[in-house]
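Just below is one structure, and these are the notes that go with it.
Then we have chain A:
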Amino acid sequence: MFADWLFTGFSILSVLGAIGLVTFRHPMNGAMSLVITLISLAGLYALLSAKLIFAIQLIVYAGAIMSLILFIIMFLNVQTDDLPEEKDRFLYLIGGGVVLAPVFFFLKKIVQSLPASETTIVGNGFGGVKEVGLLLFKDWLLPFEIVSILLLVALIGAVVLAGKRRVSK
Partner candidate 1 sequence: MSAKVKTMERKGASFSEKIYFVEIFRGMATTFGHFWKNLLDNSKLYVRHYPEVEPEIPVRWRGRHRLTSHDDGTVKCVACFMCQTNCPANCIAIEAGERLDGKAEKMPATFTIDLLECIYCGYCVEACPLDAIRMDTGIYSVTDNNRESFVLGLEELLQTPGAFSEEEYKKGGA
Partner candidate 2 sequence: MIQDYLILSIILFCIGILGVVSRRNVLIIFMSIELMLNAANLAFITFSRFHESMDGHVLVMMVMAVAAAEAALALAVVILLHKHKGKLDSNVFSLLKG
């Protein structure tokens, strides 16, 4: 019962945060509402008994990626005058919503055809650090290595892109 209330609260918060992201004009407001969404998603992961993913969501998404975005907003010193006008963004949003509504109802139909299942917390180490780690390093070793190479490439790419350019003559 308590889990249901938590689910309701977290889902309302996450949807509100997402709506805030697409409607606010200033990216700082958008980023802060996305942070709310991400934190409430972390709560939902905990409800789905994914302990490790809960922690990683907080560390990587809410902690690292979003603080990087906020840092960039601060670094570029984005103030209201620098932003694009976007006077008719609500019009676009409503139009997009009308277009997307059939897609949403179609997907909803598919989802509701799934067999019903409980979402109580699973015991015996489901989603714990050790279990997910063993799975990661046994069955998913190759993708893991590829992702690590991807991260390295991204690191170098970011340094090359944003670093100082030498003036070529």
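Candidate entries met the following condition: all candidates are chains of the complex that A comes from, given by their letters.
Keep in mind that, in the parts below, a contact is a pair of C-beta atoms (placed from the backbone, for glycine too) under 8 Å apart; a residue touches a chain by one contact, two chains touch by 3 or more; residues count from 1.
Because the structure is predicted, anything quoted here is derived from the model rather than measured.
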Single touching candidate for chain A, where 1 or 2 all sit in one complex: 2
Chain A residues within the candidate 2 interface of the complex: 7, 11, 14-15, 18-19, 21-22, 25, 27, 30-31, 34, 37-38, 41, 44-45, 48-50, 52-53, 56-57, 60-61, 64-65, 68-69, 72-73, 75-76, 78, 82-84, 86, 89, 92-93, 95-97, 100, 103-104, 107-108, 111-112, 114, 116-119, 122, 126-127, 131-132, 135-136, 139-140, 143-144, 147-148, 150-151, 153-155, 157-159, 161-162
